[in-house]
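One chain of protein is taken out of this complex; the other chains stay put.
As written, the chain order gives the labels A and B, with residue 1 at the start of each chain.
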Amino acid sequence: MTTLTDPPKESFRPSMLLSDTRYRSITFQVIALVLLIAAIWYLGSNLAANLRAAGLNISFQFLNNPAGYDINQTLIPYTSQSSNLQAAWVGIINTLLVSFLACITATIFGVIAGVLRLSNNWLVRKLMAGYVEIFRNIPVLIWILIIYTIMTAAMPAPSAFRGDDPASSMMLGSFAFTNRGVYIPGPIWGPGSTIVVATFVASVIGVFAYRRYATKLLYDTGRLLPMLWPSVVILLVPTIVMFFFLGMPIGLDYPALKGFNFRGGIQIGAPLIALWFALSIYTGAFIAENVRAGIQAVSKGQTEAAAALGLRSGRIMNLVVLPQALRVIIPPLISNYLNITKNSSLAILVGYADITATLGGITLNQTGRAIECVVLLMLFYLVISLGISMVMNVYNNATKLKER
Amino acid sequence: MSDTHAESIAFVRESSLPPAAPPEKVGGPFKWVKDNLFPTWANAILTIVALYFLYLLLSGSLPWLLNGVWNASSLSECREILDGATGACFSVISERWHQLLFGFKYPSDQYWRPTLALVLLFLAVAPVLFIDLPRKLLIFTGIYPFLAFWLIWGGPIWGPVFALLGVIVGYMVYARLVHNSFAKALAGGIVAAAIVWYVGGIIGDALRPARPLLEAVPSRDLGGFMLNMMLGITCVSLSLPIGIALALGRQSHLPIVKGICVVFIEFVRGVPLITLLFVANVMLAYFFPPGSGVDLFIRVVIMITMFSSAYIAEVIRGGLAALPKGQYEAADSLGLDYPQAMRLIILPQALKISIPGIVNIAVGLFKDTTLVSVISLFDIIGMIRGPILASTDWNGVYWELFLFASVLFFIVCYGISQYSQWLERRLATDHR
Partner (left out) sequence: MAETAQMQVSDEVAIRINNMNKWYGAFHVLRDIDLTVHRGERIVICGPSGSGKSTLIRCINALEEHQKGSIEVDGTLLSSDLKNIDKIRSEVGMCFQHFNLFPHLTILENCTLAPIWVRKTPKKEAEETAMHFLEKVKIPDQANKYPGQLSGGQQQRVAIARSLCMRPRIMLFDEPTSALDPEMIKEVLDTMIELAEEGMTMLCVTHEMGFARQVANRVIFMDEGQIVEQNEPEAFFNNPQSPRTQLFLSQILGH
């Protein structure tokens, strides 16, 4: 704590290790370090002795051996002859896929429920409170199982769609909900489709540029351009024009029943849907609470002060309330995203091939390389978590209220 | 108003106005419905959508719930009774009641023991939860862990007795020395407790009865909701002191100590609980001395405790950071040393601020105890997914079982969070 350079001219005495603030902190740290090393050494030597006794070693060679099992939902090429490493990659991508999807839908659920909880409609308020309390207080694992059971036990088999008088029919003629998953139309990318997509991306950039320009114009000259309708026009019109101009290059591929199963379109497997939906609706309940707290955290005084300055209610929301509310909402929102990613490891329950189910599940059991698999698994999640917290820190520092 | 003169500026009130009643309120249920359900068009649509949704929910679930069958011995019998009508087969719950609560291996003539432990638990936590209760009751809280251990696991009574004795002796030594120096007191307490435990171990071996009073139950026979409760309570209680230590370490000015704590906390918080449970299941055994054979229950407790202590440490760190710097300075200026300042000034306040956060972690952790079913421990979910749904009698009764488990968790978690809100309101008005 206190280190002085000038007065102490006395020579070193051993008792100063504890009584002198300059040496005391070093003493404690050395003790801590020694204890840490002793603990690591003890655990390490136990590990070595146990491995020796069991005739095992640590080796990551197994990653290159053929995995020997099938995965039903993959986004990258994979066969049972692919290596364990490739299986792990499939798992990683599946983890990221379900986490990404769940983050988006959870945010939507959460924002809607959070805003509705503050509605002046009594019934809606109570319903949303019920949603939040019920979902927050029951383990996510149970929700995953429930929704998976709905998917597999309560949905019709594809064969129910067959025949002249089928027991089930497709929704809007293009969506099929079956116990093997949901079939939805998929896009067909014809020639020229890249141009349409590129136009759309350019329009999005254009919207931002326009809004920036409008703000700058307001600051420089005091002239306020309309914001909403030009944004919509810039966003949609060029893309639509381009789409028809190029002769509708993007088409849809509808799923259709061929034999005993559906073909065409995109199949989203039941495990993915169960996991995705359960994570979204469970985390959505938590996000709803954050959103509510964030909006309520902006004190009424702020709104009144802005109104007293003559701002209209839309501007009050945009310029005063939202920036402050977001400051409260975003940090817990990001940690909820982190929770979704971590909870997606429960995929193993429903047989969705995420990283925990592939590397930490089948690969581990087939190769018996427990330590290696678990360590790699943890490493993966650590990288993701640390990455996200780094982003969060940057955000927090950027938006921190400058206070003394 | 007779004495106001609009023309003159100077004004002195000579008679004060009596307070008048406010204008009559227009009220009644009709107005309430209009104001709260149909104030605007958009709101009216919202209300109708909500009502329709509610109707769907109730019309779907009520017949099923109300028409439930409670006394069949298998699914097929239940279907016979229902005879095609919709209805739940709640009989699975009444028939497998004990399995759902205690697992399928706990000796059935001993169910009274965990039940008694649960009842005593309420007695033990009462003084912790309600500050107004007499402090004397905390003595029972101190004894409870040892009593509960003995009740649930059984076996010779000497183990828990000497463990308790060691703690008491250790605490007495600590209390005697703490006035002098915290470090000496802590060391003295630990040494004294260790001596008692060592001696107690020898005496306990000598006194080992041929047949213990309570039949010993191995940990692998524990299961059902009892297992969730035990894991939740044990791990949260153990992780509190560890969490405090980690939080203080992370706040410390010593870079190495701080570094160790930060790495531990961030590591644990960065990985899902399930990977830590994998560690408990397949890896942790390698880190114990060869041949020690620590059983799975203890390995799981170790890992879950690590997990929750990292989260609790972060909550407490928030509490520490929320304290004004002046508190540290005032303690310093009075000449209190670091352990004294922490124990007497900082931690009491920081912990109080952190209570709601800690309760949240506890609720989350309790829900997460269901994850042990993934590593084939038979907690309530493990029981449902394993022995019960796999049995020929009850293959296919998902909803009733999931509903039962959900209701149990909801009651406990909702109860705890309501308590936390009550406490928060109470602390908010407390001497501040």
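The working rule: a contact is a pair of C-beta atoms (placed from the backbone, for glycine too) under 8 Å apart; a residue touches a chain by one contact, two chains touch by 3 or more.
Source: prediction; values computed, not measured.
Contact with the chain not shown here comes from a single listed residue; of B:Ile298, B:Ala322, B:Leu344 or B:Ala390, that residue is B:Leu344. Annotation: of B:Ile81, B:Leu137, B:Val294 or B:Leu336, B:Leu336 touches the absent chain (contact as defined above). Counting the whole complex, the residues of subunit A in touch with the unshown chain are 1-8, 16, 19-22, 24. The missing chain lies against subunit B, touching residues 179, 324, 326-327, 329-330, 332-337, 340, 344-345, 348-349, 352, 431-432.
In this section, only the chains that are shown with their structure count from here on.
Subunit B has its Cα centroid 27 Å from the Cα centroid of subunit A.
Those residues of subunit A that touch subunit B in the complex are listed here as 1, 25, 28-29, 32-33, 36, 43, 46-47, 49-51, 53, 119-124, 127, 133-134, 136-142, 145-146, 149, 153, 342-343, 345-346, 348-349, 356, 360, 364, 370-371, 374, 377-378, 381-382, 384-386, 389. On the side of subunit B, the complex with subunit A involves touching residues 36-37, 39, 43, 46-47, 50-51, 53-54, 253-257, 260, 266-267, 269-275, 278-279, 282-283, 285-290, 363, 367-368, 370-371, 373-374, 381, 385, 396, 398-399, 402, 405-406, 409-410, 413-414, 417.
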